[in-house]
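Note that one protein chain of the assembly has been removed; the remaining protein chains are unaltered in position.
All chains are identified by letter, namely A, B, C, D and E, in their written order; residue positions are counted from 1 within each chain.
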Amino acid sequence: MAVVPLLSDEELSETARAVFDDIRRVRGTDFVNNFWRALANDPPLLQATWERLKVVMAPGALDPLTKEMIYVAVSAANGCEYCCHSHSASARSKGMTADMHGELLAVIGMAMQTNGIVNALQVPVDEAFKA
Amino acid sequence: MAVVPLLSDEELSETARAVFDDIRRVRGTDFVNNFWRALANDPPLLQATWERLKVVMAPGALDPLTKEMIYVAVSAANGCEYCCHSHSASARSKGMTADMHGELLAVIGMAMQTNGIVNALQVPVDEAFKA
Amino acid sequence: MAVVPLLSDEELSETARAVFDDIRRVRGTDFVNNFWRALANDPPLLQATWERLKVVMAPGALDPLTKEMIYVAVSAANGCEYCCHSHSASARSKGMTADMHGELLAVIGMAMQTNGIVNALQVPVDEAFKA
Amino acid sequence: MAVVPLLSDEELSETARAVFDDIRRVRGTDFVNNFWRALANDPPLLQATWERLKVVMAPGALDPLTKEMIYVAVSAANGCEYCCHSHSASARSKGMTADMHGELLAVIGMAMQTNGIVNALQVPVDEAFKA
Amino acid sequence: MAVVPLLSDEELSETARAVFDDIRRVRGTDFVNNFWRALANDPPLLQATWERLKVVMAPGALDPLTKEMIYVAVSAANGCEYCCHSHSASARSKGMTADMHGELLAVIGMAMQTNGIVNALQVPVDEAFKA
Partner (left out) sequence: MAVVPLLSDEELSETARAVFDDIRRVRGTDFVNNFWRALANDPPLLQATWERLKVVMAPGALDPLTKEMIYVAVSAANGCEYCCHSHSASARSKGMTADMHGELLAVIGMAMQTNGIVNALQVPVDEAFKA
């Protein structure tokens, strides 16, 4: 259970309802996942988060699938259960194959491993890497 | 300064020297960065880390640039200074443009933001996201 | 389920029972939550943690509600499920309204977001910010 | 040094210049700190971050000083050097005394400590804490 | 539920089956825990992880129980639920008593606490501590 109630469609404020309508329109599905139902308790935060998410995750210099995998990587490093589930599902829906998933996991594992060793050793940054 | 000495080429054990030779051969440069010079204090760890890194970061279902950006994302979430510098430099050398970098940052920021909010709210995972 | 048994009142050592008595007295309720029941497996750790918590969370230069919200913020950043639940409940019991909760979430999200971007960019500290 | 150049006022794009003007206007000082100079490499990210920050950190149900202390708490948990420096400086400028700072540190320390212990023990959430 | 299916013995590829056989042989038990059943979806990652784990956790300059407690400590700091459960169970099976567990928790708590305070204060490293 969440720290706040997950609002049903019937419990939404007017602002929240408009955001839900837009989520449904953009995603082409009636399904609105729990993250938005939790945020709906605070309509301005719901709206700001959704508006920003639409911009950030849109196709651009990086394709949407790459963005989802980067999202999973951050979520794994932060140990965010919900985020790992939801963005892995999203990555799959955007074309992540089992092979790609396997390589994503391998890179996450490698980065975590060297992060831990580098932090433990406090390796100084090479001059060559500085801007 | 590091927690351990950063070994110069003259201070390497035989095993470490062979790893450095391979790093230089694979990367096509004489430059060997501080991470490897720190790990050279423990030749088996140096060797195991390099051998695994070669496999994980090789082209596969994901291209090497995507892998470097995933590496940066994990490192940013973990707050690993050296890793952010070294893998951002590596990503640039593999073709990351300023636009791509900007979008990488935006996704990292978005993921961190929602990770924090989701953790604070402990949003339960939707059934639809489960395998 | 926890990594250790959650001790019932009947299973407490003498030291643990005295701590539970003090928890009940200070909080004015018979309810003792699972954190203390897990710690009760190690009475000296239970006692030291409770004694320190009483001091740290007492009214002082900061009021107890502000302290609870800071606690939630740290717990969200660390992804501690239990801590997010228990300290959000505690903050509500000390007067956190839905509006305050929404703003707490927004600040947590904003801080996480800029933390990730700053880490990824390794922004050097301005001289003006140093003590 | 940062992963990207820190742009001087002379190097700003038109969008970035407008954001810097607004930062100076809102804060009532000519000083623009390094975070914004790093973000200026990506004007849309700069603009979105500043616009959202203005909203999130404005007075509301929580006062600006409480918000800054929550920001420091998240930054400490994430180990973000720049963020700890900049938001501690900001908290001081908004009235955080040495006593308040000491209590902030004590709460951060207490929360980190119990986060670690709770994670190690995987304490299950009490039914009473669920929404 | 996991993000990927947990493969039963009947669903394993040939490579995965060989790894499972080795896990059973080395551990002297028929029980293969969920971590390996999740990794079995990507046999090369399964194999590389198991081969490295065998080397890293083997008796050496540090005894296996000390290694397990270090593993728990990292997992607690990272908030990894599964890892805290599995490596605490493993530490117990290698001789960790309730007293040792209590002291492990106390050290984890102390380290988390000072990590948070040190990060919040950005204490500069003493010259005496540098290699």
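Quick note on the criterion: a contact is a pair of C-beta atoms (placed from the backbone, for glycine too) under 8 Å apart; a residue touches a chain by one contact, two chains touch by 3 or more.
Everything numeric here is computed off the predicted structure, so don't read it as measured data.
**Q** Of A:23, A:56 or A:76, which residue touches the hidden chain?
**A** Spelled out, the listed residue whose C-beta touches the missing chain is A:76.
**Q** So which of A:46, A:65 or A:121 would be touching the chain we can't see?
**A** Here the residue in touch with the unshown chain is A:121.
**Q** Could you pull out which residues of subunit D are in touch with the chain that's been left out?
**A** Those residues of subunit D that touch the unshown chain are 79, 81, 84-85, 88-89, 98-99, 101-102, 105-106, 109, 116, 122.
**Q** Touching the hidden chain in the full complex, which residues of subunit B are there? Just list them.
**A** Residues touching the hidden chain, for subunit B, are 3-4, 41-42, 44-45, 48-49, 74, 78-81, 125.
**Q** Over the whole complex, note the residues of subunit A touching the chain we left out.
**A** Looking at subunit A, the ones touching the missing chain are residues 72-73, 75-77, 79-81, 84-85, 88, 104-105, 108-117, 119-122.
In the analysis below, only the chains that are shown with their structure count from here on.
**Q** With residue numbers as the basis of comparison, which of the pairs A-C, B-C or C-D duplicates the interface of D-E in over half of its contact pairs?
**A** It is B-C that repeats the D-E interface.
**Q** When I count C-beta pairs in contact, which pair ends up with more: A-B or A-D?
**A** By the number of C-beta pairs in contact, the winner is A-B.
**Q** Cα centroid separation between subunit A and subunit E, in whole Å?
**A** For subunit A versus subunit E, the centre distance works out to 26 Å.
**Q** Averaging only over C-alpha atoms, locate the centres of subunit C and subunit E and give their separation in whole Å.
**A** 26
**Q** I need the residues of subunit D touching at least two other chains; which ones are they?
**A** Counting only residues that touch two or more other chains, subunit D contributes 1-4, 45, 48-49, 52, 55, 73-81, 85, 88, 104, 108-115, 117, 119-122, 125, 130.
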